[in-house]
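To start, the structure itself, in structure tokens.
A single protein chain has been omitted; all remaining protein chains appear in their positions.
Let's look at chain A:
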């Protein structure tokens, strides 16, 4: 019998709310955080909207020692980790350092920091490049800094698989806990709303060029024409269930199942891998499709990708067979941060008996999904599925359940 792995703490930095209370109130209330970019002047770029995390003042939340060596993405991750640990009632200094690890995901690393150092290099010379550039840009930097700040020396790492990475990291954290580490800090934060990061994102050709915040990111809508990127995500405290119960922890729920696939090469004639990833996750959790109360969709807002997702969901759950929602319509797509934020929403939906809505969209009838639209839906939620797809063909799915 493999041991059960549970989530006991959440730390959230979302474009529609900083901190778990603000985020959840905004999300249930249908409040969007998408707007014109303020972190740089976007007027010369084809895409001008983003979901930016509001009101984050790193200087008030982190020691001065960490500021010269961290990008915004790492500052958000460190603070979210602090909040998640506090939410879980964990004081890391009181626990054995090798019993705690950190596994996060990243799609970009510290782009804004890196941009500044590259500008210094080319405009002034190599002696003007910060020594901290050696790691501040790097994908693994959030895991490393969380580990150092909290004295966590157990198994640690980073997963890079675009938007699917947030679930892949949680799966890796679950493996490490099953191998004997009692606590892993997981989840992900991504943030690269800066010119260099923006051009890298534009290269995918999947960004929406609409300038109207309520019309720019419309998954499952006939007018779907790309997505709005955002910054942020969620950090999760994951623990061995028995250890968590032994210390009397409040338990949000269990990470019950995981599945991941890679799409076949284009033109191969084989079907996309999303359905299989969902089926693998359900089988791993030991739950039937009919047991799932809500699906947090990937919601690519690309007509072909939306069709594939709708087909996969209808194939597994039956036509309009399960409630589907995409609260990321309020935040934009957060890359690695998106799925951990959806996991946080799933646990809060379980806790409060309410499914947050999908906003702004008028769903195309042919997708035949039971989308939760405009208003939150009251429902007993015991089991939820979170789906995430990454650029390059990554498909991942995680099943979470209410604590037994």
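Throughout what follows, a contact is a pair of C-beta atoms (placed from the backbone, for glycine too) under 8 Å apart; a residue touches a chain by one contact, two chains touch by 3 or more; residues count from 1.
In the analysis below, contacts and distances are computed from a predicted model.
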The complex's invisible chain, by UniProt name, from "Acyl carrier protein", "ABC transporter permease subunit", "Phosphonate C-P lyase system protein PhnG" or "ATP-binding cassette domain-containing protein": "Acyl carrier protein"
Which residue of A:91, A:130, A:204 or A:319 touches the chain not shown here: A:130
Absent-chain contact - pick from A:8, A:27 or A:69: A:69
Those residues of chain A which, in the complete complex, touch the missing chain: 63-69, 127-128, 130-132, 134
